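Other chains of the complex are left out, but the ones given are in their true place.
Going in written order, the chains are labelled A, B, C and D, and every chain counts its residues from 1.
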């Protein structure tokens, strides 16, 4: 993993963390068939927090954040997002999903729609935003991710970095209060990683609550206010980034960090 | 803001999922009753299955294997007091051999069976490339000439001399190519075997046979029938159409306008008309197109038309395979100095054909099913035979048992072939970079 | 630009025909062409010779002679004194009828089965798999024969409806009869009268227009039909306007007004009024003599052929649909779900537009197959093109060459039309891509 | 026209086998049994010809044909002889260029109806659904009959007799029409034959007989006189059981001429003297063939009717062997 050197211009002072709880996960368990993939997860995320999750492959990181917007169903325990409990009530699911944006490793843009249409689709059909307003909003966020000029192209015509930035803009257009990122940079060429991370840093500076699965340790150090290390479906260690990287407590963490950095 | 620092002291062990998630209940909940819509679907399906089975099973269960005629069956069923009647299997007991082999002489039936078994042995090295040694391909080559001989019989010299055709073609190629260039060589390699087969094989084989008589009993193709006929038409048509299909596919991919349009015209024509019209050509017109006095028997004529039919479809399959090859393969072959034919033979076709095998198998399945159409022009394939069997006063009025038996035969063979082709496709997809 | 011309004095040598890339392709093509022409010539001369031996000549005069046979299923009027040409035309229309009806039903069933195969209901998915495998792996001819046999054996004969205690009864308020001769449904009629025979509407029907006089392509156009069609089209256009307006409102305010009843209304109400004005009523089938009379008779042969072809083709279409949906990666669904889009909208906004591009080309070639397979109609006595032109006409007149060739060319024409349609579609999709 | 060099007789004798076109399955007339051996009334004629020409009644290659393929098969030389319940008509004789060689079965198109229908005449069939076997003269006769009587009907064309029977029994058609012989054969195999009646109207003449291509009179003569020999044999009481004995010579010169003990008839035909004897020995004389395959002792149970000898009031009348 390339440990990106983040310039010290990241302005953490702006990143306010309130006392309000954004996500509350209690005693959550999940199985795939008989495979126990998430075990007794307890996690409280406050509004404005920026959390980075790391851990070896297969440790359940993706599954955890996919549970938060119910792309996966958990079988035991509780997940409360913004005061709404995720259970079999589909209305709650809809509510949570409209609060929570998600960005995937492989962008998952809709290839048959232009960039602009990708961004306006959900606002128009889910939020019932007038088209004009939706377009304005989309252009606003496309400017924010610095590709307003690509609005009329199709995703296939963009580079990976550009596509991922469109994906971020598409999520933002739904005005989410929480953003989930699942390894947003790991499918990108090195030159493009930076442009995506820059966009994410900007988001963080604006106070967005973020949970990000990533192995970009530079990003974690610069932006996160908490790093969570998972292994075998459990939260093994969590701490502030500085402490976490300089002074890991558990053996598993040490071993993992040495691998990542030695790489 | 809390203090986040947290370290797990000991790792949690893996636990069993809650009972509602696994086991029979979990399975049922997840797969059959997740949500009201699914529950309704499940109930509807169960009712449907019950209705179908309730209609069929009592009919199927009917101890009539020994009956010698429909009326005997009726007596047996009536004795059992079955309300809705029962199947009359006596007809299968009596006629299954006919349905399988047609009128092929009983004492010679080992020959089609042997041919059929040989077919698998011959196909094995082609279809399961990893599991069988490449040396077995020699048998595959020999089988091409052995199988027709086994089926039709006659002097051993005929297949040997026919097999000599390609060898002669090769010699001609060597000779002509050296004297007049590769293209002329290829033309010669095509013409010589054809002339040899058409003009020389018959007399020469006859001559040798009169000196050294060696052979097996001749079986006329009119005796071919039943399921064997379907298989045999399918196999012969596919085998020959592979050659024709490759030629057509190359023609269609060619830069030469006229060659291309001739190929396209042929392929689109054949694919644009129903097989039944081609079979009508076989039954009513083919003899008119041939020189006066020529007389193929109807099964040969059907095979010719089925071959033409299959070759258009095979051509499209092979074309797909050719198109799937990256341009670099052609360029590398060119840069190494291989000429068109060598490049095709050594580099392009081996790869393209391998990619095409699933498509070829599907084409075969389609053709195999379509062979039932020959019943419409009076050949006694399984469906054609049902007519003849029902013309027997004993079995007049039998319907389901015969059709069911035939459908079962077709289902078993086509289903296993299509499974194989799916397996192969999956394998090729992972293999192909 | 400076062109280096070929050095002078390089005269033409014969070997250049093969070894010079300028001539080589021409050489090969001319050889191929000559070979092809020779082949054609050989076939034609053989044919001529054989025909001479048989004392036959080639000619299409037979098409103008009376056919002499009756056709039960026909879309245009026809009787046994009409010509072979008209019999062929009736057959062709029957072919097209069963092909179009088959394509429609096959698509509906295929899409449903394809989607259900992906259902998370284990039983349903299995059931659909069984359906697909069963139909795909048994020859279509068997299915055609089977479905005919099922219709004949399981449905009651018309006589079962007769008598004081009939063992069978009509459905839907005595207006539909399922018999083993086919299905009788009410037929639309105009110019309704009351018991005394007085017209109940302003017109006693409008009558027909006869086109092409007495020739073999003559046909009647019902004026009622034209009026109804015109009304329908006008209604659909107004409905389109309403949709445009709804779009506009949605664009402006984000809220889409509920307009479906308006849209349905402007189509249905005027049509209903026009129908009433013309004295529209349904003529119910009823038992008359040996058969049901009145109503529209969908014959067994048609239904059997139609069902068998549709269900057989549907099995293939189901696989195409399933493949098309599977080809759209799971990520697309997840991304849409994560945006809060509801499952049904995900289907219509994200999955289908993409899946259709994958699905439609193979779908159309299935339509082509179905059309070609409809030539198996003779197995159940449905008088399509093969049954008339290549069947009884051929058999009565002994004109094998002409009849078979004409049949082939007609089928070829249909196929080429369908594939031309497919090409147009492919190109239009390609344009959208980049 | 054919010249002598490709005469059919020579070709058949060269090949050592007679290619005979038959129905692919018609009860009593032609059908393969469980062992694949063809049996039936038409088949017997083929065997008789083979016996006459090749001295071996088994030297026949039976080519199953459908109504649609039969004429092409004959015209193209795929078969040497067509014995397949084919009606002798002017067009077939003249326009299609075939030669009919006599009649081996006088048939006529009739109707079968369930007795429950309460119909006693075909003229009462107005509006009925009629099953017909397509590709034959039947549908033309049918169209003519209903038109002449100015009544309507609904034709249901069907490819094979077996399917027609199935539809008729299920009530999918009110009546089934085909040659009366076929109707009788079909009715014989019903579960309750007594519930069905064959209507009195015979709406057509259907003289069924063997045919060959135009232009080879020598071959036509052989087949024609083989058939005549079978018929004459019945007239003169020559049966397969007494033929050996009669062949030693009798007082009846006609019998002697038929059996080749007198005269040179075989030679005239280009055969040997015992040609007719072999033909009769193959499956018996006409009467025996009839009884064995379709007669009253068989399930088909056809009465001789028109097919009785002229001496018994029928139409069978073999020209003199003289």
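Assorted remarks:
One rule holds for everything that comes next: contacts are C-beta pairs under 8 Å (C-beta built on N, C-alpha and C of every residue); 3 or more make two chains touch, one makes a residue touch a chain.
Just so it is clear, the model here is predicted, and its values are computed rather than measured.
The shown chains stand for their kinds once each; the full complex in the file has the makeup A x2, B x1, C x1, D x1.
Keep in mind that, in the parts below, only the chains that are shown with their structure count from here on.
Contacts with chain C and chain D are shared by B. If each chain is reduced to the centroid of its CA atoms, chain B and chain C end up 29 Å from each other.
For this pair, chain A with chain C, the centres built from the Cα atoms lie 51 Å apart. Centres computed as Cα averages put chain B at a distance of 40 Å from chain D.
In chain C, the positions touching at least two other chains are 53, 149, 153, 378-379, 394, 400. Along chain B, residues 280, 284, 287-288, 376, 399 each make contact with two or more other chains. Arrangement of the chains shown, judged by which pairs touch: an irregular graph that fits none of the line, ring, star or complete shapes. Per the contact rule defined earlier, chains pair up in contact as A-B, A-C, B-C, B-D, C-D. Per the touch definition, chain A reaches chain C in the complex via residues 69, 71, 94, 97-98, 100-102, 104, 106, 108-112, 121-122, 124-134, 154, 156-157, 167, 170-171, 174.
Those residues of chain B whose C-beta lies close enough to touch chain D in the complex are 70-71, 74, 94-95, 98, 102-103, 106, 220, 222-223, 280, 283-284, 287-288, 293, 295, 297-298, 376-380, 384, 386-393, 396-397, 399.
Touching chain A in their complex are the following residues of chain C: 250-256, 329, 331-332, 334-342, 345, 349-350, 353-354, 357, 432-434.
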